[in-house]
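One protein chain is absent from this view; the other protein chains keep their places.
Now for chain A:
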Amino acid sequence: MSSGAPHLRKQLVVIGHGMVGHRFVQAAIERGLTETYDILVLGEEPRPAYDRVALTSFFDVGAEALSYLPTGEYDDPRVTLRLESEVTGLDREERTVSLADGTTHRFDELVLATGAAPFVPPVPGHDLGNVFVYRTIEDLEAIREASKGARAGAVIGGGLLGLEAANAMHQLGVQTHVVEMAPRLMAVQIDDAGGATLKRHIEELGLSVHTGVMTELIDGDADGNVSAIKFKDEDPIDLDMVIFSAGIRPRDALGRAAGLDIAERGGVLVDEQCRTSDEHVWAIGECAAPGGRMYGLVAPGYTMAEVVVDTLLGGTAGAFTGADMSTKLKLLGVDVASFGDAFGAAEDCLELVFADAVAGIYKKLVVAENATGGYELLGGILVGDASAYGVLRPLVGSGIELPENPEELILPAGRGAGIELGLPDDAQICSCNNVTKAEIVAAVSEGSTTRDGEGCDSPACVTKCTQAGATCGSCKVVVKKIVEDHFASVGKVVDTSLCEHFAMTRQELFDTIAVHGYNRFDDIVAGHGRGRGCDICKPTVASILASLLNHHVLDGANATLQDTNDAYLANLQKNGTYSVVPRIPGGEITPDKLIVIGEVARDYGLYTKITGGQRIDLFGARMEDLPAIWKRLVDAGMESGHAYGKSLRTVKSCVGSTWCRYGVQDSVGMAIQLELRYRGLRSPHKLKGGVSGCARECAEARSKDFGIIATDKGWNLYVCGNGGAIPSHAQLLAGDLDDETLIRYLDRFLMYYIRTADRLQRTSYWMDQIGGLDRIREVVVDDSLGLGSELEAAMDTHVDSYFDEWKATIEDPEKMARFVSFVNAPGTPDPNITFREERGQIQAANNDAPVSLGTTIPVGAPR
């Protein structure tokens, strides 16, 4: 808005662009607050909001993957985001905020979302070099830098965040000591027995845990860097770095200086609408203290953000009246959960405990007798196995009576059979995004549709539609159960059949074919299906047979099973002609081959275009010309690029260390090696790969099913990304791999996918279905199923049996017989094929009705 214009629109200023500030802006845009307000967001950090809860994964996935707003701006033009903007003053009289750069900004409404700061106790030496806190990406970058020369380090604080920090330090290869003043770890969430179980787990990983220990002094060396830590009643430890993670304090200084009411223990005091003592100033998230209490979790912050948006929109329903402080997380690979009245504070409550010290499992339920003599769940603690959390947490406060033998709820599976629980409709299932059971059921009920207009029919779709399970994921098991129970109750059979001919999933079909050793569709459909198949099951069987046997897809009766493109080893285009794509591994090609491609295109009048996969597509080939085109390409040393198959397409690469002055590994060489290894590999969906020679990621490898990014130590392997309509970034499976390990993991990953995915299921959806990245890592990296060598052997068989389908076709008269325009007039081109011209090349054209040779002179490509 220009300076002279009247300020007709109201101004809303948000201070802080963390998770809660971002959520506020999102809600403001989605719910229409920007129709009346221009929003200015002032962030102090150099980057937009990111997922601080997942901060530790920064080392694995990098800053971009954590970012909530990678572009740095919102789609709504009425929202302005300014980063690196430190607010230094708040003038409530003038209703302005002033920035460190000297500018001031007027507001009608102000939202404080300044978050919290790590608390650093005033221990002598806390200001030495290599002493850190654990809050921002910049902190983690500094910690990573310091870890390079460090042998040992300490994390001061054994709470939730302290263990996160210890995990990070441990992952960085530093011998890690956890120092906790309280007598146990995670003192706020779990009891002594749980803390002891957790401690044993952590010590088994090689970390040292010191509980009940008071830090007296941090000692420094001559350079002013930390060298040792001294305790009150324990021997000192020599070390090279320290991370303080001893709690957080609300960042309330701005409000304090402006004279807003402050809670006794810190935080800007707000009412149930999150309004401060100034009616035009609001506070949300960790800087706020509703009812005098601050909440150090993200979910209550999100609720506060929604409440303020609601109130500013004129709503009266929104109120923040306290939050569920339940926690479930995986710390250093150990499941820990705490919910409800975990310590049994209620009067006359009883505790049920299951402990298995050998397995490292501790579970406690706190229950109380209700008016009818049954028991209700008040809370609990789970350490070592928190799988029951999803079922248990919604029971707290639900009024549901526990089954006869409530201990069944925490006994290991097999001893306590799964028991049925009826949750009330208003039970909150997803506490991160506040989704109730009723909302989940509504999403999958008859007549409901997704944003795409499709029916919502699966747990994965429910997560997309309702956000249930989209944040921490701990409720996904319950979401799945609710969806399945609902379908069962309405008599809807969740049909996982491939099609009417096979009442099994692709994976079941794959296993059936493998076990019986079938190689003909006729035997498979006679033995396990009905009818004569269709355009769904036939290509699926063809793909499975190709994955298992790697015979020529046009061999024998299999030719009639192949999908449109596989059937002619080329891609059918809209006017009935085909496109031809020779393989150009890694995008590297000699001038001679480039010239041959050009000559072929010229001689057959083909339209040429560079593809997104770093190769060249030749369009407009008549079916009967395909063999001659292939022969020219094969004679010049080229082969099929399998652009027509549900199979590996390309492994894209940047130029890498051979030429690039930033490259740290030979990305082209690796891409070529991988493309040649996996060429021709038939899969449930097309597969793409990418290899980047340095972290700049010019090959866009993380948009591929498998992406490899060079590090100075080797390769980082990312899996399950894709571009397309719903893009998703590949996620880090394993880091700093040598060539051999990289290929071993990739062999396992790809074969595991091929064996277990549904038809046309891309790797990202497959990952969600089989249990996420962790599950893939268990199978591929940890080899938890013991399948590793079998999967590798299957891939070796594929590699050994590879042949070029084009070459094999032109050498086989029987296969060649199909490539004619008319079986009874092979010399006559199909008059229906029509082209038009654009920018000096042909383009496909269609006719409204069949073209007869008798009446029309065919218009063909120049021959």
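In the analysis below, a residue touches a chain if its C-beta (ideal position, glycine included) is under 8 Å from a C-beta of that chain, and two chains touch if they have at least 3 such contacts; residues count from 1.
The rule is simple: contacts and distances are computed from a predicted model.
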item	value
UniProt protein name of the chain not shown, from "Gluconate 2-dehydrogenase subunit 3 family protein", "Ubiquinone biosynthesis accessory factor UbiJ", "ABC transporter ATP-binding protein" or "Nitrite reductase small subunit NirD"	"Nitrite reductase small subunit NirD"
Among A:313, A:350, A:470 or A:534, residue touching the chain not depicted	A:534
Sole residue of A:504, A:773 or A:853 that reaches the chain not shown, by the stated touch rule	A:853
Absent chain, residues of chain A that touch it	500-501, 531-535, 538-539, 557, 559-561, 563-564, 567-568, 572, 574-576, 623, 817, 820-826, 828, 830-833, 846-855
